[in-house]
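All protein chains but one are shown in place.
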Amino acid sequence: MRLRAHPVAGVLALAAVGFLWIPILAVAVNSVNQNSLMISWGGATAHWYARALHDPNVRTGLTTTIEIALGSTAVSLVIAVSGALWWRGASARARAVYDATVYARIILPEVVFATALFFLFLKTHFPLGIAAIIIGHSVWNSAYAAVIIQARLVSLDPAMEEAAADLGATPWRAFRRVTFAALLPGIIAGGLLTFTFSFDDVVTSYFLGGSAASPLPLVLFGMIRFRITPEINAIGVMVMLFTVTLMGVAVAAFALMGSAGRGRRGALAEFYGQ
Amino acid sequence: MQAATALRGRKADSGQAAGTGRRLGHLLVIPTAAWTLAFFVIPLVLITVFSFGTENLVTFNVNFGWTVSNYASFGSDLYLTTLLRSLALSLGTTTACALLGFPLAFFISRQRPRTQRVLLACVIVPFWTSFLVRTYSWVNLLQTDGPADRLAFGITGHHLQILYSPASIAIGMTYSYLPLMVLPIYVALERISPDLYAAAADLGARPWRQFRRVVFPLALPGLIAGIIIVGVPAMGEYVIPEILGGGKTLMIGNIIVGQYLDVGDYPFGSALAVSLMVILMAMLFALRRVQPVVEAR
Partner (left out) sequence: MNGQSSVRLIGVEKRFGDLTAVRSIDLDIAAGEFFSVIGPSGCGKTTTLRMIAGFERPTQGTIEIGGREVSGLPPYRRPVNTVFQSYALFPHLDVFENVAFGLREARVPRAELRRRVAGAISLAQLEGREQAKPNQLSGGQQQRVALARALVNRPEVLLLDEPLGSLDLKLRKEMQAQLKDMQREVGITFVYVTHDQEEAFSMSDRVAVMNHGQLEQVGRPEEVYRQPRTPFVASFVGLANRLTGRIAGPAPGERYEVDLGHLGRRLAHGPPGLAAGAPVLAVVRPEDLHLTPAADLQPGQAAATVVDVAFLGAHRTVRLDAGALGQLVAIGQGQSTVAPDDKVAVSWADDDAWVVPAAGEQ
């Protein structure tokens, strides 16, 4: 017998879900609102989308953001995968230190990282810009990727590599054909997650972009602070569709490639490292 | 036959390979160690050191005076108020997320697997959309003559003057952090074997008692994980108070950014950042001690 959820829990639950979606729907609706003040409905138009797509700031912002996101993802994955593989053979004390730094990088507010790195670059005369932002993102992005990849690694049956050795595979081939292949969904999921985080980042980019680099979120941020128009909504909707698609691919990769039989609970538990 | 001989050959040299493998294995930590050291540890040490210096705001030269004057400024009204406000907002947000998030997680965990997947998607998908845009959406929703205001006016006859106040920041933060609270609680609930519910019922516990005596204690680690994941980062929020506080209501994150990028007083900004970090470390330490370690098998 399943303990049925109390009706009160049900009502609160549905209210919470509504709460989560209303702002998104509001953004979408207003992105086609002719009324530029968005106080009331002024009729539908695709005008704002056209403006957004032709806005030069938006276009450079987009290319900058994509560069940064790709760079940060690549660096983060290298760090996360190597770290996770090392973790397997590490001593308990070393593991504790590693886990603590991963945890710290996830929990501490971005503001702290950003100011510290800004200061470092200032004193070492490292130029602010795309490279600096990539470095900055990678510090915490690698931690998120590490959590996902490590959870995936831990859930793999250690007997698999032994089975491969038994069947004639050298350690390298066993790793490549068995472990790495099984790890791939985690790498893909981790990579896509870090990509979306980079894509959306404000604080680190703000500090480390200098005058040279203005990724899309900063363009948006500037627009939000100084003039509010539905063009922002249009950009927002397009960005949202893009990131949701990416994450959808990540989930599909996880489901199709590796987590057979484990389902959503398995994936989530892995994300939370439980 | 060929495979068998090949096998014997491979197995013979696997012992040697294992030793080299282990040595090479240790090299794997280099990327993480180097990156963490260079771009995480050292910068933090740097700003800690600099927080004890002073800066001439005209010449922008920094003196290493080993003074605590930066920290002493905390006594002043502005910074103390902001610090307390940040603590209050973090606490409020965490509480709101817990009150909304626990029933939601519980509700989801009681549904059939397919419904669970749909509901979880409903909770997680907003999280994948632009955080900036979602926060900004609240400006529109909460502004005067906006939907929330019109609803309040219609019901109470008063205008909802909420935008740019601490309340609007709290709403924005609760909104952004809610999925982070729901997920660990859900995971903890899902790990509770259905047999435990059956056993509790079998031993005479009605549904509410089942919840109180079995379900909630076993979900508690998840709740505490959620409190940590929400409460700690919330203290250092910058974007949400910037957008929903409108420059009128500040949190400590805004002040830090202001000191660094607008005023240019790096030692003072560092002192603020370091203090924030210390406070958060303390919070973290306290919360981790409370977290019971339970195997929900």
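Here are a few things to note about the model shown:
Read from first to last, the chains carry the letters A and B; within each, the first residue is number 1.
Methods note: a residue touches a chain if its C-beta (ideal position, glycine included) is under 8 Å from a C-beta of that chain, and two chains touch if they have at least 3 such contacts.
In this text, all values refer to a predicted model and were calculated from it rather than measured experimentally.
Only one residue in the set B:A205, B:L261 or B:L284 touches the chain that does not appear here, and it is B:A205.
Of the listed positions B:L119, B:L132, B:V214 or B:V257, the one in contact with the omitted chain in the full complex is B:V214.
Residues 193, 195-196, 198-206, 209, 213-214, 217-218, 292, 294-297 are the ones on subunit B that touch the missing chain.
Everything below uses one rule, namely that only the chains that are shown with their structure count from here on.
The mean-CA centres of subunit A and subunit B are about 14 angstrom from one another, to the nearest whole unit. For subunit B in complex with subunit A, the residues that touch the partner chain are 3, 6-7, 10-11, 14, 17-18, 21-22, 25-26, 28-32, 35-36, 39-40, 42-44, 46-47, 50, 100-101, 103-104, 106-108, 110-111, 113, 116-117, 119-120, 122-123, 125-126, 128-134, 136-141, 145-147, 175, 178-179, 183-184, 186-188, 190-191, 194, 197-198, 201, 207, 210-211, 215, 225, 228-229, 232-233, 235-239, 242-243, 253, 256-257, 260-261, 266, 269-270, 273, 276-277, 280, 284.
Remark: subunit A residues 1-6, 8-10, 12-13, 15-17, 19-24, 26-27, 30, 38-39, 75, 78-80, 82-83, 85-86, 88-90, 94, 98, 101, 104-105, 107-113, 115-120, 122-123, 135-136, 138-139, 142, 146, 165-171, 196, 199-200, 202-203, 206-207, 217, 220-221, 224-225, 228, 232-233, 235-236, 239-240, 243-244, 246-247, 263-265, 268-269, 271-272, 274 touch subunit B in the complex.
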